[in-house]
Structure formats: C-alpha cells, structure tokens
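After this line comes subunit A, so read on.
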Amino acid sequence: MHSRGVPLAKRISSIIHGFESKTVDVGILDIGLYRDDISEKGSQRMRPTDIPVDINSKRVVIVDDVLYTGRSIRAAMDALNDFGRPGQIQLAVLVDRGHRELPIRPDYVGKNVPTAKEEDVHVRLEETDGLDEVVIEANEEN
Partner candidate 1 sequence: MIEEMRNNDGVSFKHVLDIDSFTRSDIELVLENTSAMEEVLNRNIKKVPALRGKTIVTLFYEPSTRTRVSFEQAGKILSADVINVTDSTSSSSKGESLYNTVLTIQAMKADIIVIRHHHSGAPHFLARNLKSHVINAGDGVHAHPTQSLLDLYTIKKRLGSIDGKKVTIIGDLLYSRVARSNLWGLTKMGARVVLCGPQTLIPNDFLNGHRKQEGHPFASVEIESSVEKALDGADVVMALRLQRERQQAGHLPSLREYSQSYGINSQRLKLANKDALLMHPGPMNEGVEIEPDVAHGNQSVIEDQVTGGVAVRMSLLYTLAAGSDNEILPRP
Partner candidate 2 sequence: MESRVLPESLVIRGGRVIDPSANLDKVSDLFLIGDKIAEIGNLEHIPTGTKVFEASGMVVCPGFIDIHCHLREPGQEYKETIASGTKAAAAGGFTTVCAMPNTDPPIDNRSILEFVTSKARSEGSVRVLPIGCVTKRSEGRELAEMAELADAGAIGFSDDGHPVWDANIMRQALSYGAGLGLPIINHCEVPELAQGASMNEGWIATRLGIRGMPNSAEEIMVARDISLAELTGGHVHLAHVSTSGTLSLVKEAKRRGVKVTCEVTPHHLTLTDQLVMGSFEEENAFDPLSSFAYDTSAKVNPPLRSKEDVSVMAEGLSDGTIDFIATDHAPHSAIDKMCTFQEAAFGISVLETALGSVLTLVHNGLITLPKLISKLTTEPASFLNSNLGTLQVGKPADITIFDPNREWYVDSSKFLSKGKNTPLNGQYLKGKVKATFLGGQKVYEDS
C-alpha cells in the first residue's frame, strides 16, 4: 500500500527470492477512491495503482508500515476485490500500534508497539526517507 508499504513489500519479495529463488509479484495499491472518510479529511493527492498480475484465486498479502484503526486495510480489501477474487488475503505490517476500530488482525507483525492515541508513529525507510527507523512522537496538535 502507498506509500511506505511499497518498499517494504519489495524488500520482502526480494528476501523471499533470496531464500526460495521464487518470484513473488509486487503490486501497488492507492486506496484514495475507497476511503470511508472523504468528506471529513478532504481529498488527497492520488498515486497510481498498479496490479501487474491476475489475482484471481491467488494468495495476496497486503503490506503496510503501520496498522492502526484498520480502516485503510478495509479500503484495501475493497480495492482488491475490484481487481478479482483472491483465494486468500493476508496482512503483513511492520508495526502494530493497537487501537483497532474494525475487526481486522494482521497475519504477520514486525513489532507490537502499544501507543497512546495522542502519539504518532512514524516509520522511515531508506528508500523513501534516507534511513531506517521507527519513531514515536507526541502528537503536536493535542
């Protein structure tokens, strides 16, 4: 998923290729058109969606950096369903920070990081931000 889910997915794919010598395809998903909160949050800059293969009956793993309320993941599942009927959808996240608002659970978690709602979790990756780190910050707005 845009944006940091993409380099994570690519890393995972290349690690798998390293172990198993098998190619796992990586797709890019922008969920802007599937969100349930357009009227509150305003429209955002959209980025391209690119699903390069047929996903019917395939096992698709959604990769994201931070799992929070779960609403992005619900939107991603709706988007995927418009591309076909996957055999199985799983979820892999680098950080699970809790505070779910929907019954969504990850299949693969990098690290569970309990947080307060007033905090923000920022994942930074070499590909997008120049370094790898996860930072928890107090939310300036509160």
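On the choice of candidates, all candidates are chains of the complex that A comes from, given by their letters.
Quick note on the criterion: a contact is a pair of C-beta atoms (placed from the backbone, for glycine too) under 8 Å apart; a residue touches a chain by one contact, two chains touch by 3 or more; residues count from 1.
Computed from a predicted structure; not experimentally measured.
Visitor: Which numbered chain among 1 or 2 touches subunit A in this complex, counting any copy?
Guide: 1
Visitor: Considering the complex alone, what residue numbers of subunit A touch candidate 1?
Guide: Per the touch definition, subunit A meets candidate 1 at residues 1-2, 5, 30, 32-35, 37-39, 41-50, 64-66, 68, 71-72, 78-79, 82-83, 120.
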